[in-house]
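First the structure, which I've put down as structure tokens, then a few questions once you've had a look.
Every protein chain of the complex appears in place save one, which is left out.
Chain naming follows the written order as A and B, and within any one chain the residues start at number 1.
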Amino acid sequence: MKISSGAVVEGGTSLNYKTGNWRDQRPEIDPESCKQCGICQEVCPDDAVRQVRDRYEIDYNFCKGCGICAYECTAEAIRMKNEEK
Amino acid sequence: MADIRVVEGSEAVALAVKACRPHVIAAYPISPQTHIVETLARMVADGDLNAEYVRVESEFSAASVVSGASTAGSRSYTASASQGLLLMTEVLYASAGMRLPFVITGVNRSISAPINIQVDHQDTISLRDSGVIQLYVESAQEAYDMHLAAFKIAEDPSIMLPVMVCMDGWVLTHSYERVEFLDQEAVDRFLPPFKPENYLDTANPKTWGSYAEEDVLMEFKYSIHKAMTEGKSCIRKIMAELTALTGRDYGGLVEAYRTGDAEVVLVAMGSMAGTIKDAVDDMRREGKKVGLIRIRCYRPFPYEDLVAAVRGAKVVAVLDANVSMGSEGAVGLDVKSKLIGRPGVPMVIDFIAGLGGREVNSTAVREIVDRAERLSSSGLPPPEAEWLDLNPAIVP
Partner (left out) sequence: MPKKPTGKTESLFVSGHRACHGCGLALAVRHILEATGSNVIVVSPTGCLETFSSPYGFSPWRVPWIHHVFENAPAIASGVAAALRAQHRESTRVVAIGGDGATFDIGFGSLSGMLERGDDVLYICADNGAYMNTGGQRSGATPFCAATTTHPAGKTSLGKTERKKDLPEIVAAHGVPYVATASVAYLGDLKQKVKKAMTLHGPRYIQIDTPCPSVWNFPSHLTLEMGRLGVNSGLVPLFEMLDGKISKVKKLRVKVPVIEYLKQQKRFQHLVVKEASRGSLMAVQEQADRNIEKYKLMA
């Protein structure tokens, strides 16, 4: 593919760059405890929490495993687990 | 009826810029550039020019404002000189890299220290590697005409680079000359509105100013170089259009003056060419075969034109109003680099001349021609650059 003039890039193209493999800790949402408050989505620096109907899911393609969601979850519904390589 | 008036060079430039209908003008004072932006300010204040006029706090911001405006899709203009151009340096490199086609007048003035406000070319020459196209003019008329060409060259889709029109401070900016102006309709036909393919547009959001790694960085740099080198044909085409429009001969990236059969070819840029042409005429009357190549387009460097124009000459003498400390003058180095290795090329001798406003008069030009002839027939290798009219007695 030819380079663009002036290195101008289409917006939103970072979705082609998966940061999930940066992760050594994996957040897992326990659907039983989740109160669907949406805090996990609010606080994710990587926009890696998706709302799917009335539930929240971690997008492991992008989650870097920082653990903010687990720490901030008021329902303690998110656990960080060691990523298995 | 042609509109012919005697105006100050700065006013001629301001009238050219006005005729190009810029959206955004950024202004910061520095001598001897200030009359240009002051004239534009009066036009805006009187409602004669409908442009956003941004009074910035530094030349760095002047270059930045026109860069931002250009990215947003507006035709933009600023002017500076000397220290101001150096302060813009980082911005100009980035703007060339981002392919932003604004126009800037580079009013030539010496660089500190010692501080000096007179003309030489050290300021704009210091920007020669930036990716900004540089046109050097000889007269107020040419300054007017080249500003029209500058926008058209900058905005050509095959080029998309900033263009700097370099004009000698005081000598051109503050002298009054007869200038012939085009009517607005003719300028509008020559220079249609700026319609870039990409601009900052919320309906089509794009990212400008990316970080490029080593896998593509060289290709980005090469693409600028290519836009310049291949752009020479585009510049020639635009110059031909301008020639047709104005009736003034702007054919070619260099002006070859009486070089056809010349044995001694002088090379120069800017207003000193006027003096040199007079000296050439005098020497021609005395039977000396002397000619001048005035480089109008310095970046991209017009080596094809140069090589053609020195064919048959015995010696080429370059007058450099700049110096690369510890080496020679920039134009001399360029000329040598393009001639070396070609069969039957003349000797090239570089003269550092006219720094900080030191006068280069017809006597000095004659001296250069004499010395060049003597050196070329001495059988010795070409000397290092000679500093013209230097007073070594006062150098510690």
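Here is the rule we go by: a contact is a pair of C-beta atoms (placed from the backbone, for glycine too) under 8 Å apart; a residue touches a chain by one contact, two chains touch by 3 or more.
Just so it is clear, the structure is predicted and the values come from calculations on it, not from any experiment.
Which is it among B:184, B:207 or B:378 that touches the chain not included here?
Residue touching the absent chain, from the options given: B:207.
In the full complex, which of B:61, B:130 or B:322 touches the chain missing from this view?
B:61
Even though one chain is hidden, which residues of chain B still touch it in the full complex?
Output for chain B: 23-24, 26, 51-52, 54-58, 60-61, 64-74, 76, 90-91, 94-95, 98, 200-202, 204-213, 216.
Write the list of chain A residues that the hidden chain touches.
3, 7, 9-19, 22, 35-38, 41-48, 51, 54, 56, 59, 61-62, 64-68, 70-72, 74-75, 80
One rule holds in what follows: only the chains that are shown with their structure count from here on.
Counting in whole Å, what is the centre-to-centre distance of chain A and chain B, each centre being its mean C-alpha position?
54
Contact residues on chain B for chain A in the complex?
Within the complex, chain B contacts chain A at residues 97-100, 160, 197-198, 205-210, 212, 216, 219-220, 223.
Touching chain B in the complex: which residues of chain A?
So the residues of chain A touching chain B come out as 3, 5-12.
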